[in-house]
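A single protein chain has been removed from this complex, and every other one stays in its place.
Showing subunit A:
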């Protein structure tokens, strides 16, 4: 779906001017400087607080100056964890748009910050931040860093060893629990790569092209990134855009393709971890039915009752649905990042497959 971006740009510009002209620290000879401290020769730091990404109590995740929150149209399912994402770039550096479906070309020194947390955590219905994952772009490429929050939620400490932490929470009056997986570096790289090069997954124009409710009002994220000086001003007016898969006003197939892109395409694309299987789940490739596995026989036979990856009008006999609906480690998909079943997504896939036009021949 092509979404208009230029009108929002104009709208945002006017809002931005209005706000900035009456800002309290808009002194002629005062230039605000980001407190964020990134020395590429010494990162990753031992503690999350060393970066100074947040102001006030760190657990409030209130971004410091030039730490910009962002969101994606659809996001990876990680055992129902909630996420807050931020981006920071050195002064004067900006990312470059290359294509709607390609990761923005980030400048050296850029940092992507992703906090994983749960609300209504038992027994006291508190918020618990588990980890803050960073990707930092050095001159020779992206590195990973992960910071594990302490029980007091006052600090997070560097570790790329991975582990598990037990968590129970309530969501919509339902109590859920998971043995939450904190990934070791090798697992980060398994998803975040093209062949042998580490890469982010989310910040593509197709995923960023949406409104975000900033502290000073709602604005299109790409527009705001341009205004912030974080993105080159060559973003096309029309962007082929993914949808929020939970938005039931959107067409079913668009929601499915959006979900599969962010949850599956990092392995099932050319150059990715599992490109030797036939599926191609990137949003830009799923306009072709065979890339979705529709009426395509699987290479790994799990059960002879599952003849196709997507068995039209027969979700329960589809490999895709079967793999999404199991926690068996050798059968579940995605293979990393999930230990419980994403039942809402299974329902989405069921609805999509069972409403297809005719059975596979």
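Everything that follows uses one rule, which is that contacts are C-beta pairs under 8 Å (C-beta built on N, C-alpha and C of every residue); 3 or more make two chains touch, one makes a residue touch a chain; residues count from 1.
By definition in this document, contacts and distances are computed from a predicted model.
One chain of the assembly is not displayed; among "Transporter", "Fe-S cluster assembly ATPase SufC", "Sarcosine oxidase subunit delta" or "RNA-binding protein", its UniProt protein name is "RNA-binding protein".
Annotation: of A:85, A:194 or A:210, A:194 touches the absent chain (contact as defined above).
Note that of A:32, A:96, A:161 or A:233, the residue touching the chain absent from this view is A:161.
Across the entire complex, the residue among A:81, A:95 or A:267 in touch with the chain not shown is A:267. Contact with the undisplayed chain is limited, among A:96, A:303 or A:343, to A:303.
Across the interface with the omitted chain, subunit A contributes residues 161-164, 181, 184, 186-187, 189-190, 193-196, 267, 269-278, 280, 299-301, 303-307, 314, 316-317, 322, 328-330, 335-336.
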